[in-house]
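Below is one structure, written out as structure tokens; the observations come after it.
One chain of protein is taken out of this complex; the other chains stay put.
A and B are the chain letters, set down in written order, and residue numbers restart from 1 in every chain.
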Amino acid sequence: MTTSEFNVGTPRHDCLVDITAEVESAVKDSGAQEGFAVVFVPHTTAAVTINENADPDVMHDVLKQLNEIVPWRQPFYQHGEGNSAAHVKSSMLGCSETVALSAGRLTLGTWQGIYFAEFDGPRSRRVIVQVVAAAAEA
Amino acid sequence: MTTSEFNVGTPRHDCLVDITAEVESAVKDSGAQEGFAVVFVPHTTAAVTINENADPDVMHDVLKQLNEIVPWRQPFYQHGEGNSAAHVKSSMLGCSETVALSAGRLTLGTWQGIYFAEFDGPRSRRVIVQVVAAAAEA
Partner (left out) sequence: MTTSEFNVGTPRHDCLVDITAEVESAVKDSGAQEGFAVVFVPHTTAAVTINENADPDVMHDVLKQLNEIVPWRQPFYQHGEGNSAAHVKSSMLGCSETVALSAGRLTLGTWQGIYFAEFDGPRSRRVIVQVVAAAAEA
């Protein structure tokens, strides 16, 4: 079991940053062939999500619809920092994803990429990757 | 640690298909008594979720309310395939769930079932189940 981390510089207030290559690199560094990887975001105004890696319009549409669902301003928001919407979206998407490994690779679907979801950027953010290797006899 | 997969044929455009029996079967086949199971959906317009297994009206209400939250058509959607709503719901529900095992069974609550959430069917879909057994001494 190895735990590593990397940084993500998010370029805009709201964005989905493809971190698949960084996670795959952590898996490769671990040497694990079979097992699984846990990707964890230690922030409360961001999240991790898995979604389409081909057409960037999907990312545009997902972000825009999330902003429809969770408006940035609401008359009832009390949190002084003014970023409650980012906290709501963080809980909706969640801060961990678990993906199985096979032959040293993530078993993602053909169209799946792993994304860091930024809801209150731009910021420098951290991502923790834990790789759990299957025991030799398994 | 064993990784297996099974197929799900989803009968409608939007539906929640109970896959608890298939996941339990994968757990049984693994021989694991203690440990946990990761259920992973390798698709970007579908998800996995755990919810009530008793009254099918709950599934109806969940799907209908999700469609209220994420309308199929939005003037700002850019993705050419026209299924951006399915991608949004995929990220909202997520593509992995982790459930502990005890005495060879999933430790689901009395009213919990595991559901494949289809948001752009009908299609033939895959589900990956990874079972991690506790070491004998644990």
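Throughout what follows, a contact is a pair of C-beta atoms (placed from the backbone, for glycine too) under 8 Å apart; a residue touches a chain by one contact, two chains touch by 3 or more.
None of the values given here were measured: they were computed from a predicted structure.
Enquirer: Among B:E5, B:D18, B:E34 or B:E81, which one is in touch with the chain left out?
Expert: Only one of B:E5, B:D18, B:E34 or B:E81 touches the chain omitted from view, namely B:E34.
Enquirer: Extract the touching residues of chain A with respect to the undisplayed chain.
Expert: 1-3, 38, 40, 42-44, 69-70, 74, 76-81, 84-85, 87-88, 90-92, 94-96, 98, 126, 128, 130, 132-133, 135
Enquirer: List the chain B residues touching the unshown chain?
Expert: Touching the missing chain: residues 34-36, 49-52, 55, 57-58, 60-62, 64-66, 68-69, 92-94, 97-100, 102, 107-112, 132, 134-135, 138.
The rule is short, and it goes like this: only the chains that are shown with their structure count from here on.
Enquirer: As a quick test, compute the distance in whole Å between the mean CA positions of chain A and chain B.
Expert: That gives a centre separation of 19 Å.
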